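Note that one protein chain is taken out, while the other chains of the complex remain in position.
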Amino acid sequence: SEEKILKMSTTTSTQASGLLDVLLPELEKDTGIKVKVIAKGTGAAIRDGMDGNVDIIFVHAKAREEKFIQEGYGTKRYAVMHNDFVILGPPNDPAGINGLISAAEALKKIAAVKSAFISRGDDSGTHTKEQTLWKATGIPLEKKTDKIIKKGKKREITFVHPAESGQWYLSIGQGMGKTLTVADEKKAYTLADRGTFIKYKYGRDVPIELNVLCEGDPILANPYGVIPINPKKHSHVNYELAQAFAQWLVSDKGQSVIANYRLMGKQLFYPDAIK
Amino acid sequence: MTVYELHQLTKIYDERTVLDIPDLKIKENRIYSLLGPNGTGKTTLLNILGFLEPPSGGKITYRSKPVRFVESELQALRRDVILVDQFPILFTATVWKNLEFGLKVRKISKGKRTRMIQEALDLVGMRDFALAQAHKLSGGETQRVALARALALSPRVFLCDEPTSSVDVENQAIILNILKRINQTKRMTIVFTTHDRTQARTISDQTLVLDRGRLLEAGYDNIFSAVPDLNSLGETKCVIHPNISLLMDSHKIKPAKDRFRILIDPKQIHPLRKAGKEFPVNVLQGIVRQVVDENSKIRVVVDSGVRLILLMTEKTYRHSQIFVGDSITYYIPPQAIQAID
Amino acid sequence: MTVYELHQLTKIYDERTVLDIPDLKIKENRIYSLLGPNGTGKTTLLNILGFLEPPSGGKITYRSKPVRFVESELQALRRDVILVDQFPILFTATVWKNLEFGLKVRKISKGKRTRMIQEALDLVGMRDFALAQAHKLSGGETQRVALARALALSPRVFLCDEPTSSVDVENQAIILNILKRINQTKRMTIVFTTHDRTQARTISDQTLVLDRGRLLEAGYDNIFSAVPDLNSLGETKCVIHPNISLLMDSHKIKPAKDRFRILIDPKQIHPLRKAGKEFPVNVLQGIVRQVVDENSKIRVVVDSGVRLILLMTEKTYRHSQIFVGDSITYYIPPQAIQAID
Amino acid sequence: MDLLIDSFISAFFLIFSFDAEMIFIVGVSLKVSIASTLIAGIVGVPAGFMIAFESFPGKRIVITVLNTLLALPTVVIGLFVYTFISRRGIFGPFDLLYTQKAIIIGQVILIIPVVTVFTITAINRIDERYRKTAMTLGANRIQTAWVIFREARFGIIAAIIASFGRVISEVGISMMLGGNIKGFTRTMTTAMALEYDKGAFILSIALGIVLLGISFGMNMLFHFFQGRSRA
Partner (left out) sequence: MDLLIDSFISAFFLIFSFDAEMIFIVGVSLKVSIASTLIAGIVGVPAGFMIAFESFPGKRIVITVLNTLLALPTVVIGLFVYTFISRRGIFGPFDLLYTQKAIIIGQVILIIPVVTVFTITAINRIDERYRKTAMTLGANRIQTAWVIFREARFGIIAAIIASFGRVISEVGISMMLGGNIKGFTRTMTTAMALEYDKGAFILSIALGIVLLGISFGMNMLFHFFQGRSRA
C-alpha cells in the first residue's frame, strides 16, 4: 500500500502554537494521511504554493488568499478557524490603553505619546492587519515603496507606517515569536495573535511580561484558511489528498480537535466551519 | 652517444641573464664536474638538464630528440634523469619511505624494492637509519639519504648538486667511489657540481667551468679581480694585490674598465730556479702551501699574498724540487693572463 | 676568561644519546673548530651553545654564570651569542631586511644600521644583492648572506655550522680571513664546524673532535672501522683493509667486538727509508697523494688502499724527501692505534 | 545563568533518554553534514590543488572570486538552489526540494569555497622543492600531487574539519531547502531554531550542547585516525 503523504506549507504560528502536534496525529488516525509540514512566513508559504512545491497551504492572510485563488493557483479557500489579534503592552502601560476596545483608538494613543511600538514589518498577515489599523487611526502616515523587477517589468511593493515615527516605531521584520521577545525586551507595545501570545506568556521557559491591553474589536479577527493547490497549474500535486485533508479539517471531527486544543488551559483557536 | 646538446641556451630571472650557453654537449657514460663561483648558474643549469625548469630561450636535445618543455612530454624524460638537490628535501616520512617513493612510482615489486632500498642504504652507510624520521636527520645524513634515494633508481643520467658539501670526509671518499663505480658498471652519465677542485679533477672525465652564466674554456683555477695599473706607461698592466702588478698580453684584453676580472692559466705558470734577467717582469715569489696529485698532474698552491695555483707535470715538479713550506719563484707569461667579462 | 663550561652534558633524542660531554671549556677570544663524522652531534652541540635547545642533562655555565634553560633568562644570553645554521634560513624579504632584522632588534639607529649592513655585505661580497629577494638566492649566496647577517651584529660568541660548505673557493678564503680578523679585532670567540681538516687546522686555535656524541682526545684524522684478525695467534691484530692487518697495543684495547673502530694517531706514524728488520710488523707502503702545510705542521696523505694521514714537522718532512706521487714506506707503532667505542 | 545550568542538565537528559526522535534528528544532521563535507572535499581539495599548482591566466582573479564566495550568504544559496529545484525550476521533476538531498546540495555549495581556499593556502605554503623532488624522482602529476598533499595534509584536514563544523552548525540552508519537516529533514539546527521559536530556550541550548558533543566526538575521531603522525 502506498503511503499517503501530503506536503503542506504553513505559517509558523500553526506550528509554533503546537496546534499541528495534536491535529496531525488525529488526521492520520482517521484518514491515514501523513503531512510533511514546512513552516515559514505567510509570504513564503504562499510562494511555495505558487511554485507548486507543496500540495496545500494553511495560512492567515485572507485578502492574499483570495488573490491566490483568483490567479488560479488554488482551487478553493476553506475557512478553517480563527483566533484574534490583541494589542499588548508593558505592565506600566505608559500610553494608558488598558481596557480600550477600539484598536484604532489604542494605536492613536500610543502614537500620541510616542511610546515604543514593535511592528513585525514582514508583510505577514499580522503586519497587514497592523497597517489596516494605522490607516483607521487617521494619523498622518508615510508610504514606503520597494521597487522590484519581475519578468523585466518594474513592480512596486508599498507599506505604510506612522509619519515621523523615528525612534519609537520599530519595524523588525521577524516572526511573531521574535516580535514578542523584542517587544518584551524593549517594554514596547505590539500587535500579536492571541495564540502566540498565550504560548509566550504561559508556555515558555522565560515568560514575557507583556499583557493584553486591548482586545475584542471586531476588526481584530484573524481567520485561517487552507487552500489545495490547483492541479491545473501544477499537475504533479496530490490534489486528492489535499482535498481529503481540507475536508477533514472542516469536518466535525477536525473542527472539534481545533476547538478543544488548549494551551495552559486557554483556548487558542475558534473553529469557523461549524457554526 | 651524446646525451644532451644545448644550443644558445639562456635562462633569465627577473631580467637578469643567469645562464647563457652557446653550445654544450654532454656525452654518454662520462663524468662531468661543474665548477664555478657562487651564483654562477650551476644549480640553474642542473635544473634545466633535469627537465625541472624550462630555459628562457634556446634549444636542448636529449638523446638526439629535441626537448619541448611541455609537462606531458617531460614526465617520461624525468624517469631517465635524476637530480639530487644542493640542499636536498626529504619527505616527511621515514628514510625507508623516502627511498621507496621513486621505486613505487616505477611500479617495482615489493620484494625487489626491499632489496634495492637496502642496497642503496648500504652504499651510503645509512642502513641503521632506515626507520628514522627523515626530517630529523643531521645535515650530512640528509645528504646521504638523498643520494641513496636517487641511486636506488639507477637513472641514465645522474645530476648531483654539491653531493658531498656536508658529508664527512670518510663518506665523501665513499660517495665519490660510488659515483665512479656506477658510472662504470651501470654506464651512467654523471654531472656534479662542487667547489672542491681536487675532487672535480680526481673523479671527473671533464670539467665544465661556469662563470656568470657562461662557460669558460680556460678553467677556473686562478680567477682574480683586478684594476688597471695606472702607473704603467704604454703597457697594459693590472693589479690583483697591492704588491702584485702583472703585465698582460694586449691581444687578450677587452676594452679597459675600472674593475675587471682576470684568469691565469695554471698550466702556463712555471717555477724558476731563481729570479734572472731572462724574465724581467711577472716574476713572483711565494710560499708553497700544498702539493696535490690530481690524475697525473701535480697541483701546487703558492701563497704570494693571493693564492695562485700552478699545474705541472710530475716531471717538472720533481725537477724543480718543490717542497711544501719552500719559498719559490715563478714566472707568469703575459699570454697566460686573460681578461674575462 | 672561560666563556663556556660544560659538565656532564647530555642530549637525548628519541631515547638515543647523541651528545655526552663530561667536561669542556671554551675560552674567550679563541677559535675552535669542531670536527667529526655525520650525525655525531656537532649541530646539536652548537644549538646548545647558542642557547637554542636545552640539554637533556648536565650543566652549562656561560661566563661563569650557570645557565638555566628558562625562556626569560635565555633572551639576554642570546644577544651575546649567534649561531649561523648549517642550512641557513633567510627570511622571506630582501637581503637588506634580513641583515636589518638583528640590528633593529637591538634598537640601533637607522644611520648606523645602514652603515653596518653595507659593511657586512661588503665583507662577504654580496653588496650587489642588497635588494634581491633573499629566498631566491643561490646556495652559496644564501650562506654568505646568513654569515653577513650574523657578523653585522658583532656578537661576543660566533657559532658557525659549516660556514663554507657551499661557498666558492675564492669566498671560502675570504670568509676564513674574516673569521680570523674579527677574532682578533673584536675579541670574538668563534666555534665552527667543518669537514675540511685543513681549514680547521689553518684557522683554529684548537680542534675539538666529536665522535658519536663524545669528545675524542686524539684527533680525527685516521679513523677506520676494523674487525679482529682471526688469523693472528696470541696477538691482537685488526684488519682495516683486505691487505692491511695491524698489530695493536693490548693496553689500548677494549673488550673485543665483532666490529669496532680504531683511531691512528697521525703524529706517531713515521716514514722509513726502506722496509728493514727493525720493524717486522705494521710497516705499510703507499703513494703520496697530497702534501699540505698546516700551521707549521706538514700533513701528508698516503694512499695504501685506504687513505692514511701522516702529520710531521717540517724537518722530518724535508729530511725524508717526500714528493707527491712517490711510493713511500712507513711504520705505525702499535701504541699509536687506539680502539674507540 | 539558571538558564544555562538548566540547559546542561536537560542536555544530559536528552542524551541519555535515547529518545527515538532525538536519535533520528541527530542521524539526519550527521548524515547530511558528512555527505556535504565529503562531496565538498572531493570537489574542493582537487580544485584547490589545481588552482595552487597550475599557472594560468586569471589565476589571481579565480582566487579572489573564491575568497568572495566565502561570503556567500545561506539565504542566497538557498534561493539559488531553490530556483533550480523548485517545481518550476529545471530540476523540478526530480522532486528534490524539501529533501535531505536538497540540503546537501546547498551545503556543498556553501563549503566548496572554504575547502578550496584553504587547500590553496595549505598548498602554497609547501616548499616548491617538495614538488621538484617528487618530479625528479619520476612521479607523474598525480603522484606529485600526492606528495604535496601529504606534506600539506594538516592544513587540508583543518579545512575539512572547519567545513564540517560549518555545515553541521548551519541552519539557513537546512531550513530553506530541507523545510525542517519532522521525521524527514529536521536537523539539530532546524530543531533548535524551532524550539527557539517556540520559546523553548532550554531545549534549544540543550540541543546545541548535544551538537557540540557530537562535533567533539568527530574531532576526537579525526585526531585518533590522524594518529601521532604529527609528533
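Descriptive notes on the structure:
When the chains are written out, they are named A, B, C and D in that same order, and each has its own residue count from 1.
The working rule: a residue touches a chain if its C-beta (ideal position, glycine included) is under 8 Å from a C-beta of that chain, and two chains touch if they have at least 3 such contacts.
Small disclaimer: the values here were computed from a predicted structure and weren't measured.
Every shown chain that the unseen chain touches in the whole complex is listed here: A, C, D.
The chain not shown here is touched by just one of A:18, A:96, A:173 or A:231, and that residue is A:173.
Along subunit D, the points of touch with the absent chain fall at residues 1, 3-4, 60, 64-65, 67-76, 78-80, 82-83, 89-90, 114, 117-118, 121-122, 124-126, 152, 154-155, 158, 161-162, 164-166, 168-172, 176, 188-189, 192-193, 196, 201, 204-205, 208-209, 211-212, 215-216, 219-220, 222-223. Where subunit A meets the omitted chain, the residues involved are 40-41, 43-47, 121-124, 146-152, 157, 170-175, 178, 182, 185-186, 206.
If you put the missing chain back, the residues of subunit C touching it would be 47, 50, 52, 71, 75, 78-79, 81-83, 85, 87-89, 91-93, 101-102, 105-106, 133, 149-150, 153.
Note that only the chains that are shown with their structure count from here on.
One inter-chain figure worth recording: subunit B and subunit C are separated by 24 Å, centre to centre, where each centre is the mean of the chain's CA atoms.
Per-chain CA centroids place subunit A at a distance of 87 Å from subunit B.
Computed centre separation for the pair subunit A/subunit D is 35 angstrom, with centres defined by C-alpha atoms. Residues of subunit B found to touch two or more other chains are 87. The residues of subunit A never reach two or more other chains; the list is empty.
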